[in-house]
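What follows is a set of notes on a single structure, which appears directly below.
Shown here: the complex without one of its protein chains, the others still in place.
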Amino acid sequence: MDFDLTKEQQQLGDSIQRFVAREYAFEKRKGILRSEEGMSREVWAHLAEMGLLALQVPEEHGGMGGAPIETMLAMNGVGRGLLLEPYLASAVVATTLLRELGSPAQQGELFPAMAAGERIVVLAHDEPGARYDLTQVSTKATRAGDGYALSGQKSVVVHAPSADLLLVSARTGSGVSLFLVPWDAKGVSLAAYRTLDGRRAADVTLSEVRAGREALVGAEGAALDVIVSVNDVAIAAACAEAVGALEALLQTTVEYSKSRKQFGVPIGTFQALQHRMVEMLIHVEQAKSMSYLASLRSDEKDLQARARVMSAAKVIVGRACRNVGQEAVQIHGGMGMTEEFHASHYFRRLAALELSFGDTEHHLEKFALNSAEAT
Amino acid sequence: MDFDLTKEQQQLGDSIQRFVAREYAFEKRKGILRSEEGMSREVWAHLAEMGLLALQVPEEHGGMGGAPIETMLAMNGVGRGLLLEPYLASAVVATTLLRELGSPAQQGELFPAMAAGERIVVLAHDEPGARYDLTQVSTKATRAGDGYALSGQKSVVVHAPSADLLLVSARTGSGVSLFLVPWDAKGVSLAAYRTLDGRRAADVTLSEVRAGREALVGAEGAALDVIVSVNDVAIAAACAEAVGALEALLQTTVEYSKSRKQFGVPIGTFQALQHRMVEMLIHVEQAKSMSYLASLRSDEKDLQARARVMSAAKVIVGRACRNVGQEAVQIHGGMGMTEEFHASHYFRRLAALELSFGDTEHHLEKFALNSAEAT
Amino acid sequence: MDLSFTPEENAFRQAVRSFVQSRLPADIQKRTLEGRKQTHDDYKRWHRLLYEQGWGAPTWPKEYGGPGWGAVEQYIFEEESAAAGAPLLSPFGLKMVGPVIYTFGSDAQKERFLPRIRSAEHSWCQGYSEPGSGSDLASLKTRAERRGDGYVVNGQKTWITHAQYADYIFCLVRTDPKAKQQQGISFLLIDMKTPGITVRPIVTMDGGKEINEVFFEDVHVPVENRVGEENAGWTYAKFLLGHERTNIAGVAVSKRELRRLKHIASEERKNGKPLIEDPAFAARIAQVEIDLWALEITNLRVVSAEKEKRAPGPEVSLLKIKGTEIQQALTELMMLARGPSALGLLNDADAFRPAAAYCNLRKTSIYGGSNEIQKNIISRTILGL
Partner (left out) sequence: MDLSFTPEENAFRQAVRSFVQSRLPADIQKRTLEGRKQTHDDYKRWHRLLYEQGWGAPTWPKEYGGPGWGAVEQYIFEEESAAAGAPLLSPFGLKMVGPVIYTFGSDAQKERFLPRIRSAEHSWCQGYSEPGSGSDLASLKTRAERRGDGYVVNGQKTWITHAQYADYIFCLVRTDPKAKQQQGISFLLIDMKTPGITVRPIVTMDGGKEINEVFFEDVHVPVENRVGEENAGWTYAKFLLGHERTNIAGVAVSKRELRRLKHIASEERKNGKPLIEDPAFAARIAQVEIDLWALEITNLRVVSAEKEKRAPGPEVSLLKIKGTEIQQALTELMMLARGPSALGLLNDADAFRPAAAYCNLRKTSIYGGSNEIQKNIISRTILGL
């Protein structure tokens, strides 16, 4: 039992943190945030150069084939730097789906381009009203000629406006299948907007979108289990991102409390605030522990055991996001409310992470149910 | 709309507070607590003299016929003084049941004696495993000769060891009936013990206990609705008792924090504790508001509306009991843990009140259900 | 003790209700009830309609053109207005500077300002906070130097809600830099059109532009625009803080928002059933509903004491703390009720977007004296610590 990183992992972690500190300073990020695309292609290319887009790429395609700890370190950095690029969506979720389900041809075509930062792929799965139920898929893919015709609605597909390809889930008979759909395919329309945390997202409408057989990812009707399973990988990554953001926000808050004066003394000398910052710290440390566990168990084969870990992690991390986010804004006072200052950006990202991949209540319930079944 | 007391109510309230301060000092109470019976007959007689045992007695029997505000004031005093006497059980619950259901003969016999403090009557209703479900009655009363034979189990009947008569609920056919059963009737056995808050209580076993027709209180099979309804009166009274105890405990805690020194200064100067005591105060004030409402609405005729008020009051008061009790002990430190010091006695009484007549979760759920039905 | 309203109070409620129902413009009502952003024009239109009814200054005494309502009538008015979807009236003129002027102002000030506040001709904003002094107000640095028949004001004020719409700003400024913190402060009424004033919006995290910084560069303010004595401004500021808190808990608006939360929870579905029927979510709604109910009674206790002409005491701090916690809980639950779709901020920025509301409402525990300051006040004045 040890919590130590290998030397290589340590170096990777350091280089990510260095990159974030140097290339993703808050002022630079503001520019990216305000830009039309809401992400930086230059940063994306840089992440590719560092090899970070290949962590989920199979080794035979030059990647690391999963690498839970490395992914955790990358996500810590993404969280600390509040990166706006689709790392979680494309380099983690979509890449893992393609690793699990993609044909050799699909992998051969996509992985080099994705690892090089030249192609962005995003899963379009959630539908209006599905809430956190991954099994609720109403989009249909019916046989049409040699391939399929896809029709349906996908909601809040984060980063869809930047994606080259969408991985669209759709019902085929009794099962769910995945299809690679180019963003500009006929019949695809995106209603784009910003998310709470400033990312670009879209509701995607598919009207009789033609997809050839080569667009089918995995066997027909066999995608749902994998989507559910990759959701666990996403949770582990999201927890690691949250931990990066939580640590940064706590640090920011403590520093602010040391410099900001009221009644002639730094507000950090007020015991009531001190004790609340200690509570924040406890939340962060507990979140960190569960993030370790989630990452280490993200390739666990016992799916029920894994689901328990992920739900537990999401509950602890979710509560931490809520507590630390709200307290940080409160302690920053008016400054915490502004777009100008970084605290509110962390606050929003943490709130968004809590709402992603199942919120705290959802996972608490799931854990309780899972426990009852286990006993 | 006003929150003012009439002059008479003000005087009553004052006289109760004076009585408690003078005749129920903590050291004296310790003696009563340690006594075999766990209550003081002398105090009971004194309460009778003050007219407090007659608040629920009908006017034609020389009482006040209900008097919600007066009852609230009495219960405030009972709470502040941590009175160990069966005020709530006998003078409120049993008296109200007899007022609602008792025959003229029963009333004529019992009310003068109860109002004079010469007879104590206690409801024995709850059964093992019933939790907070008042409708769960397994005790049976079967016809036997001219009367009935009662058999069954009643659990945690507080003050049963001091009672002259038990008001026993039992199933008769499809309904529930109430019977007056002398404590020493053949077939009644009491397994007595102390409760969490130092009162005497008993599990009561009834084995073929004979009760004549004159022992039946109200029409056969018609008691359950009244028991449920009187439970609302009990909740209002318990909330008022809690408010008296909460106010006293908050005051005690604030005073202790002003006198107890650590690191050379009173602990009440530590801002973290100050803010927590403010939270306690907010709980107390919110509890007080809901206690007013519960008392004023305890004779409301719309039973669903009344149930909503009682559940809401019990939730607010229950949370206050938990928060203020726990924080008070914590702020008192080691002293708060001891039998010697009054804080722990308040803590225990507040915990007991939270568990009585439905706990916080029970009433939160009931309120939510009730709301759903109302919409 | 009686929590029911008198027949007179009920009749009053009925009168308010029918007025609001008949006169509140449907478009404004719709925006409020849907939680959409109100425009400055909405506020003004509604205020003018009230003015025409003689209710332009609902909290003022008759002497100054108010309807002379007591605390209970005011409470009923606010409750009915909020329930029907009327916009909240801007407090800066009506509840803040107005009472200061009619209590401490000169006859000329009363004559010039009060009618225009009442009629919605003048909009006001409040210049208290500064970058270095938020909760610690007395450390303010904006200077006003006496020069001839006026003051020359230099400095910066911040967190100023609706400064962009304001015709006037009331400001605390330092007129005697040598005096101790709370002395040496004066209370000025400044025309926002005076040269040297610059307003710069502060974008808040929900994308809103409600609040502003206001810069003063050699701004000339005639001496007749000072309220009361020079260097006695702190007294007026304290009066203002202690005044009119009938509605600080925001109970009436929260009751409306609770209804909206329930509406959202009945629209959303979980496990095939309306979310509002989910026991866990229903319990969370019940908890906030019960908290709000208790706060309403607590608020009525304070209002009732005001009716007896007892001045509202530090218990208003309690109303502020609990009131803002409930307001925040309501937006949080609306966001959680919407689930993952709350993430998306649809492009209609005026629409109700629960996540944006959740962000925006974080302000309530910060402004108007942060909840920490309120706790300090309660600790000192009620608990005697």
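The first chain written gets the first letter, and so on, giving A, B and C; residue counts start at 1 in each chain.
Going forward, a residue touches a chain if its C-beta (ideal position, glycine included) is under 8 Å from a C-beta of that chain, and two chains touch if they have at least 3 such contacts.
Source: prediction; values computed, not measured.
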| request: List the displayed chains that the omitted chain touches in the full complex. | output: A, B, C
| field | Identified contact with the non-displayed chain, of B:Ser40, B:Ser162, B:Ser311 or B:Ser344 | value | B:Ser344
| Residue in contact with the excluded chain [from B:Gly117, B:Gly244 or B:Gly336] | B:Gly336
| field | Contacting the left-out chain in the complete assembly, out of A:Tyr24, A:Phe111 or A:Tyr292 | value | A:Tyr292
| said: Which parts of chain C face the unshown chain closely enough to count as touching? | reply: 279-280, 283
| said: Take the complete complex as the reference. Which residues in chain B touch the chain that isn't displayed? | reply: 126, 128-129, 131-133, 155-156, 158, 193-197, 201, 203, 261-264, 270, 272-273, 326, 329-330, 333-334, 336-340, 344-345, 347-348, 351-352, 355-356, 359, 361, 365
| query | Which residues does chain A use to touch the chain missing from this display? | reply | 1-5, 9, 69, 254, 257-258, 268-269, 271, 274-275, 277-278, 281-282, 285-290, 292-293, 296, 312, 315-316, 364-365, 367-369, 371-372, 375
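In this text, only the chains that are shown with their structure count from here on.
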| query | Among the chains, which is located farthest from chain C on the basis of C-alpha centroids? | reply | B
| note | Cα centre of chain A to Cα centre of chain B, whole Å, reads 54
| field | Overlap residues in chain C, where contacts from two or more other chains coincide | value | 372, 375
| query | What parts of chain A, by residue number, touch at least two of the other chains? | reply | 270, 272
